[in-house]
Each structure stands twice: as C-alpha cells, then as structure tokens.
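Note that this complex is displayed minus one protein chain, with the remaining chains in position.
Chain lettering (A and B) follows the sequence in which the chains are written, and residue indices restart at 1 in each chain.
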Amino acid sequence: MMRLHQPTRRAALTAALGLSLVWRPAAALSNELAGALRGFTGGAPTREGRVKFEIEPLVENGNAVPITVSVDSPMTAADHVRTIAVFNEKNPQRDVFVATLSPRLGKARVATRIRLATTQQLVAVARLSDGSHWTHTVDVVVTLAACLE
Amino acid sequence: MTPRRRIVAALLWLGGWLPAAAQTDGATRRSGFDAMSASLQAMQRDDAQNPGMLSVADGEALWRGAPAPGGRACADCHGDARQSLRGVAARYPDWDAIDRRPVNLAQRINLCRTRNQAAPAWPPESPELLSLEAYVAHQSRGLPLQPSAKPELAPARAQGRELFAQRFGQLNLACALCHDALAGRRLAGNPIPQGHVNGYPTYRLEWQALGSLRRRIRNCMTGVRAEPFAEGSAEMAALELYLAQRSAGLLVETPAVRP
Partner (left out) sequence: MARTRIQVPATARRDEVVEIRTLIAHTMETGYRAGSDGRTLPRDILRRFSCRYNGELVFSAELYPAIAANPYLAFSLRVDASGSLSFTWEGDNGFAQTESATITVT
C-alpha cells in the first residue's frame, strides 16, 4: 500500500476532523432543540441538507454573532422556501427568528446577528413550498471575555 | 482553585521573573483587527453591517445642527468635515494652549462647545459626545495615527509610559505584562491583543454599544481589581498620550468593532 506523503495525510485528517465538527447526523439533536423543532414542524419529518447555516465555530463574544442561513432553492412560484427559522439550545428561550420568504426574493438567504449565552447547539430549519422540512445543525463554542466591565 | 484563579496565578508567577517587557515596536505593531475572526472583520469593514456607523450618522446630524437656537453649528465654522477634519483625529491627544494641558478628542469637542458655541459640555461617555467623536474620528479612517509631537506633551507622555509598566490592583498586573509581553497568547480562551487605540470610539460587543478609550481603560483597571483613574485625572491623560504614541503608524479604524 502506498504511504501518503505526511502533509497530505495530515491535511486529510484535519479535513475529516473539521467536517465532523460541522456535520452531524440528525439523531444528535439535543432534546431542547428537538422540542423546538417539533413545535415548528408540527411533528412533520425533517431531513438534513439543502440548508447551509454559516456561523463561526468559535465565537469571541456571544453578544453579536453574525450568521447566514441559505437554502438551495430556485425560488420560483412552484418551488420556493416559505419559512426559515433558527432555534438555539441554551439561551433563556429557544426562538431566534422566524423569517417568511416569497419567490420574489430570488434567493433564499437571510443574514443577521444573534446572541449566544454559552457554548451550545443551534438548528436552522427551512419549510419549502412542497411542505418538506430541511435542517442544518451546528455546534458553537462561545468564550467569555476575561476582563468584564 | 477555579480555572480563572489558576490562570491569574500563573500570570503572577510568570510576571515575577519576566525581563522588562518588550515594547511593541513599529515592526511588530498589529491592530486588534488582525486577531479577530473573519466574520467580525467583515462586520467592521462593511459599513452596512458596522453598528458604529449608526453613531457616525448621529454624529453627522450633530455636526450640522446648531447646539442651541441661533447658535453656531460645527459645520458653520468647519464646513464639510470630510475636508476640514481629515487627519485631525489622527493627531490626538493634543495640547490645549489656553488651559495648558493635554486634551483628547472628546475634551476638544467639549471645549469647542463651551468656548465657541455657547453650549454646555456633554457629560463624558454620553451618546451625543460619543457620536460626534465617532464622526470626527471617522474622517481620519484609513490614515495612520500620527500623535502630536508638541514638546509640551512630553512630560505627560513619559508619565504615561511609566504607568503602562506599573503594576496595579489586587491582581498586581501591569498593562505591559499582558499587552506587550503576552500579546498574541490567550487568556481564558480569548486572544490577548496588543491593546492599540486606533479604533476609538469602538463598538465593543461586550458593551453592545459604542464606547471610548477611557471606558476601555477603566474596564481593564477594574479587571485587575484596581481603582480606575478618575475621568479628569492627569493619569488618564498621561496614559492616553502614551497609548497614542505606542499605536503610532497603525491606521485609524473608527468606528472599530471589537469583541
């Protein structure tokens, strides 16, 4: 068996580690988040995919964390994203925002800044015009400032 | 021992035998911007996202409006700020010849109000003062900090240099210990910045608001469990003078965004 050149193997391992941090199977959703998601979907089945939840995995300050949620969708009258919602695991309440979209937007993409009380999991869910629900779950580490006012 | 105590104890132990702290010289000077994550850098760079730009817009309104009915607006004397104020903030703190003392930009604005506009001085850290200071400093964005070299400022600046190296508070830490010697390392998971002053007033996420350099210095002093320098004190002025020289050459970023 050919041995990989060291840097390439290291790169491959790093990529695998990185991937494992941003992708996890749906079963790994915490109870709090699963409950919030169920409240939104009404119990309808959800699938991971099509949604991209962009957020820094390591956050310097939880007071204002930039996020972008985008959904792979043609945004036509026949096939578009109706709603995008984000839920958190460990803030005082689960809801972050619920956005209502229309085919007029051309692209399903919402950016904002959110508050994170502590290291936790978050989920972005999209409800499509055909009634299906798609999710992307992320884990974020939040460090606290050493010198607080 | 709690993790925080452990870190502080380690710092104290380190500080005991560290040689005289290496100063950040021109070659190694790095703005706090460089240590931020990509998304925070984008937040600062993009005027449509930068929350400090809301204050800059407030400051512009204050610039144009008369402080009292019949009074003179800043614009009446200074005209278009984009021309008349370009480079001004980059020289501060400066020397006030009338009061014969160093003044920072906020103090200069208040002196203009009382001397030339027949208007009362704004309280320190008030939203109006911060907004106008942000507007004025913003006109120097992209220019290198070039603190005034007036010889009258030298004694206070030298005092500031000493204060920067002096240990304070129950934790017995000096600014230089973290921000010169240990800059780039981490404290409780956060990168220790070199502590430059090229972005003030700064939108600090910790404050969820715009704030001045003095507020930041008071935070630091409270953080080492020291009595912060009083608002109008000679020590505060001296430290600001030294910090400006220490940051000389870095580009003004006002309004900066910092964690």
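Here, a contact is a pair of C-beta atoms (placed from the backbone, for glycine too) under 8 Å apart; a residue touches a chain by one contact, two chains touch by 3 or more.
Not measured: the values here are computed from a predicted model.
Of the candidate positions A:V110, A:V123 or A:V140, contact with the unshown chain belongs to A:V110.
Residues of chain B in touch with the missing chain: 47-49, 51, 53-55, 57-58, 208-209. Touching residues on chain A toward the chain that is not drawn are 63-66, 75, 88, 91-93, 95-102, 104-116.
Just so it is clear, only the chains that are shown with their structure count from here on.
By the touch criterion stated above, chain A contacts chain B in their complex at residues 56, 58-61, 63-66, 113, 143-149.
Listed in rising order, the residues of chain B touching chain A in the complex are 4, 7, 36-40, 42-43, 49, 51, 187-191, 205-208, 219-220, 222-223, 259.
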